[in-house]
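To start, I am sharing the structure in question, which I have written as structure tokens.
What you see is the complex with one protein chain gone and the rest in place.
First chain written, first letter: the chains are A and B, and each begins at residue 1.
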Amino acid sequence: MKLNRKDILGIQELSVEEINLILETADSFIEVSTREIKKVPTLRGKTVINLFYEASTRTRTSFEIAGKRLGADTINISASTSSVVKGETLIDTARNLEAMNPDVIVIRHAAAGAPHMLAGLLRQSIINAGDGAHEHPTQALLDLMTIRAKKGGIAGLKVAIVGDIAHSRVARSNIHGLTKMGAAVIVAGPATMIPRGIEKMGVVVHTQIEEAIREADIIMMLRIQTEREQQNIFPSLREYAQYFSLNRGNIGLARKDVLIMHPGPMNRGVEISPDIADGPHSIILDQVTNGVAVRMALLYLLTGGVS
Amino acid sequence: MKLNRKDILGIQELSVEEINLILETADSFIEVSTREIKKVPTLRGKTVINLFYEASTRTRTSFEIAGKRLGADTINISASTSSVVKGETLIDTARNLEAMNPDVIVIRHAAAGAPHMLAGLLRQSIINAGDGAHEHPTQALLDLMTIRAKKGGIAGLKVAIVGDIAHSRVARSNIHGLTKMGAAVIVAGPATMIPRGIEKMGVVVHTQIEEAIREADIIMMLRIQTEREQQNIFPSLREYAQYFSLNRGNIGLARKDVLIMHPGPMNRGVEISPDIADGPHSIILDQVTNGVAVRMALLYLLTGGVS
Partner (left out) sequence: MKLNRKDILGIQELSVEEINLILETADSFIEVSTREIKKVPTLRGKTVINLFYEASTRTRTSFEIAGKRLGADTINISASTSSVVKGETLIDTARNLEAMNPDVIVIRHAAAGAPHMLAGLLRQSIINAGDGAHEHPTQALLDLMTIRAKKGGIAGLKVAIVGDIAHSRVARSNIHGLTKMGAAVIVAGPATMIPRGIEKMGVVVHTQIEEAIREADIIMMLRIQTEREQQNIFPSLREYAQYFSLNRGNIGLARKDVLIMHPGPMNRGVEISPDIADGPHSIILDQVTNGVAVRMALLYLLTGGVS
């Protein structure tokens, strides 16, 4: 099967069939990263540009490794070293990159919709690596892949997402993905962190973590953006941790075989206690491993690969 | 034919024959970037170092893509992450790089003459990717390539260069290149931006854009360095735009088939209006595409390639 789509901008626009195609392709790539020679020549002669307007280790490195293991040439551009400092518009930067004939442009940008704008302008495939508080589709895909691998499927599972739902692109993409795939999604966080009308996305809202994680199959903790502490969204990190962290005191409310996820980077002791992060329920590092495979799958499918 | 030259430091020292050899070689490389597999093994096992002491997206990315499409290993060093912060001299940095046996060092530096100094010291080929207000030879070569491709030749054309002539390495390199190739060059800008004695370079000087672009075949707009606004070189960006921008109001003075060029990054609404930048006369993105081919040609010729 082929992915009949030029870009990956968000989970919202993906069909269940497309998600399944991506996940199955990713499953087949997981093995490459465990070989003695972790490289296939599938994307030889293709150019992948990682255009990051926000700092990132995990996502940029994951895309770079994914590209290199497929044999692509990878080019990193980060805002701090780019023409951005000279005031060029995003559109001009993008059109310039287009003119150099890359095959895929991976973009992370603080402005929601930036990848969509590029997708409409450029002939190249665009992958959204996170746009403002909007979507982070490759994170959701790797989360879906991880859940599916660990639970054998997604439909019928109860998934709790806890934290700053309002400002989280990870939450938004996962809500789209999980509900499409048939999971029941519960979100929880301080009232100031729950966007109004979120129920329309098909989720149940709680303002206490205890209610949200009760009987959960999966708990997905979101990173609290500690730099927002000054903005009065929440009173203090200490108070946030007291009411919304996942820890030994409340994890027992979930199912015995609950799995704990976190997109990283973690604030240990804030949204998640270290013993939970490193404990037997945690599949946080599986998420990272699967991230490389999901990104290999997307690069492969967007450049015409058949699965 | 071979290029009998170790370095590319400026257009000033290139002969017409050498320029033609480079442009013809670049023409032959343009096709590589449009293939399904955009890669040839010509420079396999060669090491190209991009040593950038000034921020750049376009030029650094263009050189990196050029190197990778030829199969070279490319290494990026930017001033902000380098020994520069520890106070090492440029000469010591360069000699250290030399000792690691690269094949080509591409350097951008704020000091005019920095590439020449390295060329005299090191056994490796040096390519000047912009040195202060002195030269930017690869930009001029890609401009010449673009003009030649669009107009069938360069001799006899009337080319207007408009903007801060005094501080522009792009202007200097293009004046050398265009006059060598037989074009008539007119420069225009505020009096504070026209260097004294520039006529000796074989150009005609105007202080009004209207006179400069009259009957022009090519108009090359220079980026105004907005960070200089404070330095009283020009009164204000608004006033600059009023008198020296290329826009719908004055473009009619040029020839009907005039072509518009800009080295980027553009300040839309300052030196060029958006409708002109994106209009039918603009060949600004062709310049970018040809930039990769010109840089492939130089890397190829400097490492011993025959064309």
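In the analysis below, contacts are C-beta pairs under 8 Å (C-beta built on N, C-alpha and C of every residue); 3 or more make two chains touch, one makes a residue touch a chain.
All values derive from a computational prediction rather than experimental measurement.
**Q** Return the single residue from B:L9, B:V32 or B:I77 that touches the missing chain.
**A** Considering all chains, including the one not shown, the answer is B:I77.
**Q** Thinking of the whole complex, not just what is shown, which of B:D92, B:E199 or B:E239 touches the missing chain?
**A** B:D92
**Q** Among A:G132, A:G264 or A:G305, single out the residue that touches the unshown chain.
**A** A:G264
**Q** For the chain that got dropped from the picture, name the residues of chain B it touches.
**A** 44-47, 49, 73, 75, 77, 80-89, 92-93, 95-102
**Q** For the chain that got dropped from the picture, name the residues of chain A it touches.
**A** 33-39, 55-58, 61-62, 64-65, 68-69, 78, 80, 226, 264-268, 285-286, 288-289, 291-292
Here is the rule we go by: only the chains that are shown with their structure count from here on.
**Q** From the mean C-alpha coordinate of chain A to that of chain B, what's the distance rounded to whole Å?
**A** Here the centre of chain B sits 39 Å away from the centre of chain A.
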